[in-house]
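Supplied in structure tokens, the structure appears directly below.
One protein chain omitted, others in place.
Right after this comes chain A.
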Amino acid sequence: MRRYDLAIAGAGPAGMAAAVEAASLGLSVLVVDEQPAPGGQVFRAVEAAGADPALAGEFLDDGGALVRGFRCATGVDYSPRTALWHVDLATGVISVLRDGVSEEIQASRLLLATGAQERPVPIPGWTLPGVMGAGAAQILLKTAGAVPQGPVVLAGQGPLAWLLAVQLLRAGAGPMTLLETGGKGALWDAFRAGGLWTGRRLLTKGIGLVREARRHGLSVVRGVRDLRAEGEDRVRRVRWAGGELACDTLLLHEGVIPSTHVSRALGLEHHWDEAQRCWRPALDEWGASSHDLVAVAGDGGGIGGWEAAAATGRLAAIDAARRLGRLPAAEAARRAAPHRARLAAALALRPFLDRLYAPAPEVLAPRDDSTIVCRCEEITAGQVREAARLGATGPNQAKAYLRAGMGPCQGRMCGTTVAAVIAAERGISIEQAGTLRPRAPFKPLTVGELAALPPEEVG
């Protein structure tokens, strides 16, 4: 069995930074990542993007530099196209799957750098062909240079919505409308959160995006509520309270949330983050979780963006070296200081953004009973409400009852929505309804792949 001081799941900014830092401290490091190349979601396929003008700016410059640093680091075993599918917390043995072959690896410490996922936006009609997450559209653009043809409606809010609008418009997408779902008064509420001066660089970047999008002819409708996608075979139009538009593509985006699939499956302690309306693992200032073996860095521990992710990756690596006896505590603190400063700067604008782009309650818990919440099993909000009335007290009970969360996505898409619907129905908080506890395999593997593991005598 291969052995490593530090196993890192994820080769985004957090995982890459952690690997570089840990290797420089003399740790043996393994990075497993599901993608074919490093970069994570934010810098996905950056090495292959060359000098694509649609993706110019931070993506190519900063992302490219991060990936080059990671590629050059010595002492890092990097395993692309590899999925982490099980962790035995008692022994530190992790199970990974690469090219159909499962392998067990001994790790002294595990760092989850699993990043963010798009917040599911369960509106009526969101399962129609032609409706997708803005993030999925961005992946198509980054990996295949694919641009939607015909009228495009981007509905939702958040910095990534503006970034994607700009990237798609640069790439020649059809006429595009942004339906902004932000609440009235959110801007004033956001201003009260402060952080604008410290975060001015990011703020300027954001304002630049808004200007560029408008220059490209993006039309914007504000204060949009009660969205629904309509069409028979595919999306043909989008309706909202007081308006409608024909479209061939509807891109939904209500921000990103930590990808806590693995951290929840491991039973790490999580809290409901009311500011970001999402679950996040309970972490100390080094990213150490409630379990001695495991740390979390990057957006998987709370949304902060790639600069914050890189800083938390460095901190988690320093902590790993300290815990493994390779770095005295005082030296760890000294080494951490610049990364803490970078982290603070990167997070300064966060409270402003969280307030400005807080999703409406119906994004978390759709009001319309016919809205599908679990796409895999086609379970509606109404069915979840009925299960709550019959006694399901949280998403785990709803799973046992309705199979919501038992499909191929393993609850990634529906876990939080189901919890929010149950919470609303039972008059409890989402925190009380609890997190969906996903089960291994964290990534599906086939029966044949599992069966091919070397046999052990079974008593």
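Here, contacts are C-beta pairs under 8 Å (C-beta built on N, C-alpha and C of every residue); 3 or more make two chains touch, one makes a residue touch a chain; residues count from 1.
Everything that follows uses one rule, which is that contacts and distances are computed from a predicted model.
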Omitted chain, identified by the protein name its UniProt record gives, among "Ring-1,2-phenylacetyl-CoA epoxidase subunit PaaC", "Tryptophan synthase beta chain", "FAD-binding oxidoreductase" or "Sarcosine oxidase subunit alpha family protein": "FAD-binding oxidoreductase"
Touching residue (missing chain; options A:50, A:427 or A:448): A:448
Check the options A:65, A:146, A:187 or A:390 and report the residue that touches the missing chain. A:390
In the full complex, chain A touches the hidden chain through residues 86, 88-90, 93, 95, 102, 104, 267, 377, 390-391, 393, 397, 400-401, 403, 406-408, 410, 439-441, 444-448, 450-456, 458
